[in-house]
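Complex shown without one protein chain; remaining protein chains in place.
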Amino acid sequence: MVGLNHYLVLSGVLFSIGTAGVFVRRNLITILLSIEIMLNAVNLTFVAFGRALGSADGQIMVFFVMTVAAAEAAVGLAIVISLFRHKESLNPDSFTGLRW
Amino acid sequence: MTPLLVAQIALTLIVFIALLHSAAGMVWVERRLAAALQQRLGPIRVGWQGLLQPFADVIKLMFKEELRPKAADAWLFALAPIISATCAFAAFAVVPFGGETTLLGWIPEGLRLQVADVNVAILVVFAIASMSVYGIVLAGWSSNSKYALLGGLRSSAQMISYELSYGTALASVLILGNSMSLTEIVNRQAGTWFGIVPRWNVFFLPFGFLAFAIYLIAGIAETNRAPFDFPEAEQELVAGYHTEYSSMSFALFFLAEYVNMVTVSAVATDLFLGGWNGPFAESIGWVWFLLKVGALLFFYVWMRWTLPRYRYDQLMRFGWKVLLPLSVVNLIATAAGVLYFEL
Amino acid sequence: MNALLFYGFGATAVLASLLVIAQKNPIYSVLLLIASFGALSGLYVLLEAPFVAVIQIIVYAGAIMVLFLFVVMLLNAPHEDTEYDERVHPLLRPGPMRFGAALAIAFGIELVWALNRNGGEAGPFAGGAVSSVAAIGRSLFGPYAFPFEVTSVLILVAMIGAVVLARKEEP
Partner (left out) sequence: MLLLILLLPFAGFLINSTQGRRLSKGVSGAVACGAMIGSFLLSAVSVWRLVAMPVEERAIVQTVFTWIASGDFTAPFTLRLDPLSSVMILVITGIGSLIHIYSTAYMHEERDPEYARYFSYLNLFAAFMLTLVLGSNFLIMFVGWEGVGLCSYLLIGFWYEKKSASDAGKKAFIVNRVGDFGFVLGVFLAFVQFGTIDFQEIAHAVNAMGAEATFGTLSLMTLLLFVGATGKSAQIPLYVWLPDAMEGPTPVSALIHAATMVTAGVYMIGRNAALFSHAPQTLEIVAIVGAATALMAGTIGLVQNDIKRVLAYSTVSQLGYMFLAMGVGAFAGGIFHLYTHAFFKALLFLGSGAVIHALAGEQDLRRMGGLKRELPITYWTFLVGALAIAGVPGLAGFFSKDEILYRTYAAGHPLLWTMGLVTALLTAVYMFRLVFLAFHGERHSHDHHHLHDAPAPMAVALIALAAGSVVAGYAGLPAILGGGDWFATFLEPSFHVEIGHEASALDAHGLEMTLMVISIGVALAGIAIAAYFFLTRPAAADAMAERFAGPRRVLSNKYYVDEIYDAAIVQPIQIVSREGLWKVVDATLIDGTVNGVGRLVAGAADVIKRTQTGSVRAYAASLFFGVVAVLGYYLWQ
């Protein structure tokens, strides 16, 4: 039977995939997408725990996470656009001019 | 196989086929009506009164060559019309179009005239509507043509903008209906006020009517119909996002547009016009439903051939600065009204 | 039935997510991510949270992902630059980046290890689920009213920030 642990393992795998995506991709948009994967993995654990504990709190946390994700996507993409205007590139490693 | 299951499957098939034919029918209706409005005859040669014209069109489209621009993205180019059509059909699945019936005692449990009964039906409609943006955007992008791309970008901006008002108008009805299930919302609209005025949400003045107006306007924009048909504005963009499409994939877009119209009208009927409520609703409720949907569809066509197209900036300004504030105010006022009168 | 659906949706989600980070073309990444979200939405239905499932589609697939798609189409820079710039910092060579990927894998293993070490609750869910929208709404506007209101401010700030950032410089 499928139980809490199954969902948690699935979530862990998704989170790791997201993390790996942040490191291996060299495209700002894909990196943002990877972050969305990580957020969704966390959402899954919230809902799963909420189901296991019989409480609505897990689902409510998901709404908050979604709000934050929406805000993050909006601001992140706006930054991506203005970066792209400057350098015609989406490679995060081409924006190192602020390091010192 | 219980009779209920058989009936359910049959119902699903009937709805699917009916939707297909409604699209064909709408093409004929639209062309004849447009002709009437412009004082000409329209298609009358194929079949009686030109009734077979849509089928002739379909046959013609089927035999045309399937063209694809060389630089197009093959996968997405093929996927886009499928998404469009799928979303159009899927949304109708949760729309109820009649009360419970036993089919003359054949099904004792009672059959709901609805493909799928979901308790968050309104949200499902909304979710699927929001997914249908992808069909158009991908079609526009994958064609690798500037007209198509512009059409796709325009339409996605337009649909996202009007989705807000659309959703807010829906929320007003949620408050009035106190439920997310379309069936329950319809059931609450049974009966009359003062014995004459039906208890339809649209007559719940002024909130219901305002919500209805907002819903219709946003719905027209959502389905990319005139006067908001920017994605395919012929004069500017050749044919917008489906410029590069031909043959059956073009037909799918066409189909999606008309099915979307039907879905929006059907949802509007359920939400605002009392669904299948009317005299003798127990036996012929679905007839009332069809009549109301038909009236809304007529309104759609009428609008298209009466009003000129807006300019794009006007469209955006109207959506964000007029419609959205209005719908938000209406939502708040509805909530306040419901609280105050303890409805 | 439920188990079958779980494995189906789970596999879809994992596969789609893997492909998201394996794609070179961001458009495909976005579309695959939508597929992944669809699978997650199915999982939410299995977890008896239909409201979250629908909201997942409306908000993530219907709004956030459209935004991504929009930006990808707007920038029209589908392929990431793979050529390697010699002048970059020593720490930025591909080697260290592979190290990052290895870290991610190690982290996944650790998580699974941690879950299994404590035995975990392998059994099915015991208690009842809260799936009614009314209950969620009551929670959201009751004990969570303040955070809820704060998120509206957050969204407003994000919106203004996005407009300011993405605006073209006026000459």
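Order as written gives the chain letters A, B and C; numbering starts at 1 within each chain.
We take it that a contact is a pair of C-beta atoms (placed from the backbone, for glycine too) under 8 Å apart; a residue touches a chain by one contact, two chains touch by 3 or more.
Just so we're clear, the structure is a prediction, and the values are computed from it rather than from any experiment.
Novice: Which of the visible chains would the unseen chain be in contact with across the whole complex?
Specialist: The chain that is not shown touches these displayed chains: A, C.
Novice: Out of A:Y7, A:F23 or A:F63, point to the residue that touches the absent chain in the complete complex.
Specialist: A:F23
Novice: Kindly state which of the options C:Y7, C:F99 or C:F141 is in contact with the chain not pictured.
Specialist: Hidden-chain contact among the options goes to C:F99.
Novice: At which residues does chain C meet the chain that is not included here?
Specialist: Within chain C, the residues touching the omitted chain are 89, 91-92, 96-97, 99-100, 103-104, 106-107, 110, 113-114, 117.
Novice: Contact with the hidden chain only, please: which chain A residues?
Specialist: Against the missing chain, chain A presents residues 19, 22-23, 31, 92-93, 95-100.
Definition applied: only the chains that are shown with their structure count from here on.
Novice: If every chain is a node and every touching pair an edge, decide which shape results: line, ring, star, complete or other.
Specialist: line
Novice: What whole-Å value do you get for the distance between chain A and chain C if each is reduced to the mean of its CA atoms?
Specialist: 5
Novice: Can you give the whole-Å distance between the Cα centres of chain A and chain B?
Specialist: Centre separation, chain A to chain B: 34 Å.
Novice: Do you know which chain C residues sit against two or more other chains?
Specialist: Correct list: 51, 55, 63, 74.
Novice: Please set out, as single numbers or ranges, the residues of chain B touching at least two other chains.
Specialist: none
Novice: Could you list, by residue number, the parts of chain B that touch chain C in their complex?
Specialist: 73, 75-76, 118-120, 123-124, 126-127, 130-131, 133-134, 137-138, 141, 149, 152-153, 156-157, 160, 163, 180
Novice: If you look only at chain A, which of its residues touch chain C in the complex?
Specialist: 1-10, 12-27, 29-30, 32-34, 36-37, 40, 43-44, 47-48, 50-57, 59-60, 62-64, 66-75, 77-82, 84-85, 88-91, 93-94, 96
Novice: Along chain C, where are the residues that touch chain B in the complex?
Specialist: Interface residues on chain C, with respect to chain B: 27-28, 31, 34, 50-51, 54-55, 57-58, 61-63, 66, 69-70, 73-74, 133.
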